[in-house]
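Note that this complex is displayed minus one protein chain, with the remaining chains in position.
A and B label the chains in the order they appear, each numbered from 1.
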Amino acid sequence: MNLEFNEDQIDALREFMNVSIGAATASLASLLGAFGTMHIPKIEICNSHELAGKIESTIDLNSMYYVTKQLFTGKFGGECIFLVSEASATNLGRHLYITQNPSADEINDAVIELTNILTSTIVSRLTQELGTQVQFFVPYLHFTDAHSIVYEGDISEYSKIIIISTILDFQDQQINGNIYILTKDEAIESLQVLIDEKLEEIYG
Amino acid sequence: MKVLVVDDSKIARMSVIKSLKEIVPDAEALQATNGLEALEIFQKERPRVVFLDLTMPVMDGYEALKRIMEIDKAAQVIVVSADIQSEAKLRVLVAGAKNMYPKPINHEIMKLIFEKDLLV
Partner (left out) sequence: MIKIKYPDVLLDSLENGHMIIDDAFNVSYWNRWLCINTQVPKEEIIGKSLEEFFPEINYTVLQRKIKTALTIGTPTFYDANSSRRFIPIERNKVTTSSLKLMQQQVTISPYIVHENKVMISIYDISELFEAKLLIKKEMEKAHKLNEKLEADKEIIDKNIMVMKTSAHGVIKDISSFFCDFFEVTKRELLGKNVSIFKLSDMSDIIYRDLWETIKNKKLWNGELQYRTSKGQEKWFQARVVPILNIHGEIVEFSAVFHDITKEKLLAELYITDPLTKLYNRAHFDETINFIAKHQRKAEVDFILAIVDIDFFKRINDTYGHQVGDDALVCVSKNIKKSLRENDLVARWGGEEFVIMLKNVTLDEAQKIMEKVRSNIEQNIVCHNIKVTASFGLTKYRENEEPKETFKRVDDALYEAKEGGRNRIVVK
């Protein structure tokens, strides 16, 4: 199984992801009644044991995080991780529940809602671009420090991982978060096939 | 007819060029991968139409649009972006773009652009 991506494949994946995040940002913008700044997505292919390190290198290690994980299955299946810092999550809770001091339940629910919209929109749009379908599962949430976001044991069955990551950025509301879409082995392979079909369509 | 296609993604540029050639078979497509490159080519080649992405490294589409309009008030810029927030569209129209379309551009949209938005 060749899990290496060539330049054209990476370029295409980044562009599809860009379109997907655009859709997600618009959904969130309408939810929050705000304007989000878009950032260029980053695509990395790494071994599963490197994941924790890659995530830790992109976040503030002193903050606590709300970590939401949502699974999706189908020809292109995987896991979406959304990280939002305690401060951002509290701002989100304030914004969505229209209260100065949101309760823990309210913050949790706000984070779940945000993740839900993000994951659904990103992955739906991505799979639409790729011409396939997926099913979503209930997102689950936990609150943790920066070093406990990913456990080695949790990812033992992933050998190669694609990390598609980007930043969610609503400056005026001080809400931002990191999004990671993880997909593994066979899913990477079918992703390659889907991308190649797309490339063939455009490059002829 | 010279047309400048600006996008950091190759597949995105190709997708625009593909639709473009379907509508304007004799179009000469110039390419730039970021705002700064786009400005240089625009200055030198003075293309009739510019297809411009927003989210790009080095110089983003908002800045490039502003500079192009400074060079030529009559420049015809069509923004093609993944950013589909209504506020994004408002910003680029205010800055002087002819119109803005969500990615990806297909045959029908390209046809619409040449019929309604552009003077060629």
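Assume contacts are C-beta pairs under 8 Å (C-beta built on N, C-alpha and C of every residue); 3 or more make two chains touch, one makes a residue touch a chain.
Since this is a predicted model, take the numbers as computed values, not measurements.
In the whole complex the chain that is left out makes contact with A. In the complete complex, the hidden chain is touched by one of A:Gly22, A:Pro41, A:Gly77 or A:Pro139, namely A:Pro139.
Across A:Ile21, A:Met38, A:Ile55 or A:Leu96, the single residue that touches the chain missing here is A:Leu96.
Taking the complete complex into account, A:Glu113 is the one of A:Asp8, A:Glu113 or A:Asp196 that touches the chain left out.
Although one chain is hidden here, its contacts on chain A can still be listed: residues 27, 30-31, 96-98, 105, 108-109, 111-113, 116-117, 120-121, 124, 136, 138-141.
Assume only the chains that are shown with their structure count from here on.
Contacts from chain B toward chain A in the complex involve residues 8-12, 14-15, 18, 54-57, 81-85, 87-88, 102-104.
The part of chain A that touches chain B in the complex is made up of residues 8, 11-12, 14-15, 18-23, 25-26, 29, 35-36, 38-40, 129, 198-199, 202-204.
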